[in-house]
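In what follows, a structure is listed as structure tokens, so that the remarks can point back to it.
Only one protein chain is missing; all other protein chains are in place.
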Amino acid sequence: MVGLSEGEKHFIRGGIAQDLRADGRTRLQFRPVIVETGVIPQANGSARVRLGATEVIASVKAELGKPTVLHPDKGKVSIYVDCSPTAAPIFEGRGSEDLSAELSVALQRCLLGGKSGAGAAIDLSSLIVLEGKACWDLYVDGLVVSSDGNLVDALAAAIKVALSDTGIPKVNVSLNAETDGEPEVDVSDEEFLQFDTSSVPVIVTLTKVGKHYIVDATSEEESQMSSALSVSVNRRGQICGLTKRGGTGLDPTIIFDMISVAKHVSQRFISLLDSEIAAAEVVADE
Amino acid sequence: MEYVNPLTGFRVDGRRPNEMRQLKGEVGVVSRADGSALFEMGNTRVIAAVYGPREVQNRSQQVNSKEALVRCEYRMAEFSTGDRRRKPKGDRRSTEISLVIRQTMEASILTHLMPHSQIDIFVQVLQADGGTRSACINAATLALADAGIPMRDIVTSCSAGYLCSSPLLDLNYIEDSAGGPDVTVGILAKMDKVTLLQMDAKLPMDTFETVMELAIEGCKAIATYIREILLENTKQLEYRRG
Partner (left out) sequence: MRDLHLPLNQTQRVRLEAALHELQSLAPAAASAASVTVADNIPVNQEDNILKGHGTSDHDGEVVATLCGVVERVNKLVYVRTLRARYKPEVGDIIVGRVIEIAPKRWRLEINFSQDAVLMLSSMNLPDGIQRRRTAVDELNMRSIFEENDVVCAEVRGFQHDGSLHLQARSQKYGKLQRGQLLTVPAYLVKRRKQHFHHLEQYDVDLILGCNGFVWVGQHVLVRENTESKEDKQKLSDEVDTFTPIETRKHICRLANAVRVLSALGFTLTIELIIQTAEASLSSNVEINDMLGAEFYVQTAEREARRRADLLRKKNGAR
């Protein structure tokens, strides 16, 4: 957010080239990650993720809706991100619209797959209640509370953990005598189905500064980037989505290299998140 | 619906008519802001962040350069209410509440001590369960004190209503939507002055006085709590400093 002088920029570039960044991290190290679940009790599932000074909250709300005509056997998921002005004064009023839209699209691309629903990280057919008539609509909302770079990775991690914390109520469906009539759906208050998030990917953003790439850039380091590649990888090491940002063109060999680096780094990140999710479940059970 | 059980006297959430919800306040939740705070009243959860006093960014907004310019924005998160509102910012309610919070805080901030500067107060609602504007004002007071901005007094706010022939303190969302009157009061705690008073629906005069006094009692209790948080925080910063 704040501008940097030429001298400071030079120092940052030098640090990245020498594999010793301003806070002592190497190029491929993440900042300490802190994960909490259930921070929004009114939602079906929620999580807060902190990456250094970056803090984001994700919440998942489930509402009953009707499936689209094109996909009568699938539920719907929508992802929407907002940047709170508490994170920075420039986010007040409409100042955050551009960034919010960019983040929402990046997350949708990586987590929701194409228009046909193919490749979605969340199995949309698991959201169906009654084919053609009733399904679950999941509203995933992200909020940026404090920003110090790497918002995409933090939001994707928060969404993954929030989904693991989500309980969809069990429904009992009774069909009417007329086939055209609306089915009666009885939403249970007691029983919940937990979401299986083992196939939900994380996003690792690689920021290219000079000849090297770094992981988990702070906002100062992001200001120095020539381009950035956000790669969405799941536990099996499969690529679920890609977004490239930044004006500088990248050689295809470099892109392949960045993807393999992202895959390698993501496995560590996924294990970290999975252990946090498991720890949160233990606490919830107690 | 029975908002107050005629046999036990308990409300929908188990409280007595003159009982406030559980309060929780914490200072310093947004590290980049000059001052920040989290305030919870029951399930209503709000974060306030203060940036300033700093150089005025947009001179056209400055009316009187001998005083600090106070600006405020109120925003609700998409997930904060039960039914998702698609455009929670920029709508009329948000604009009105932003104005209300700004005016209430301006009454207490000693703006003449910080000429040629601006103070930004941003309030973000994480969960709304009734009494959001009160929670926002309480959070803003904590955040302004955390930022070291001089104030005349601690400003606190609380709401009260009248349902089933009883005055009820600190309405939650269900009670608020019942259609009864909702009186929101903001006071300068030590000076004992009312700085915000809003009411909707009709009330006979003497009932109104009872309800307003109940709200003021609530405000004073919150002020005691806020004072404790600030004092504890000050002591902690001092002994750590060495």
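For clarity, chains are labelled A and B in written order, and residue numbers in each chain start from 1.
Methods note: a contact is a pair of C-beta atoms (placed from the backbone, for glycine too) under 8 Å apart; a residue touches a chain by one contact, two chains touch by 3 or more.
A quick note: this is a predicted structure, and the numbers were derived from the prediction, not measured.
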| field | Touch partners, limited to displayed chains, of the chain removed from view | value | A, B
| field | Which of B:20, B:48, B:140 or B:189 contacts the chain that the document leaves out | value | B:189
| Which residue numbers on chain B touch the omitted chain? | 27-29, 31, 34-35, 52-55, 68, 110, 114-117, 145-154, 189-191, 227, 230-231, 233-242
| note | Residue list for chain A contacting the dropped chain reads 2-8, 10-15, 17-18, 20-26, 29, 31-34, 50, 52-53, 55, 210
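Convention: only the chains that are shown with their structure count from here on.
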| task | Please report how many Å separate the Cα centroid of chain A from that of chain B, as a whole number. | result | 32
| remark: Given the complex, residues on chain B that touch chain A span 30-33, 36, 43, 47-49, 51, 57, 73, 75, 77-80, 82, 84, 89-90, 120, 122-124, 126-127, 129
| query | Across the complex, what residues on chain A touch chain B? | reply | 39-43, 46, 53, 55, 57, 59, 61, 63, 80, 82, 84-89, 92-94, 139, 141, 143, 145-148
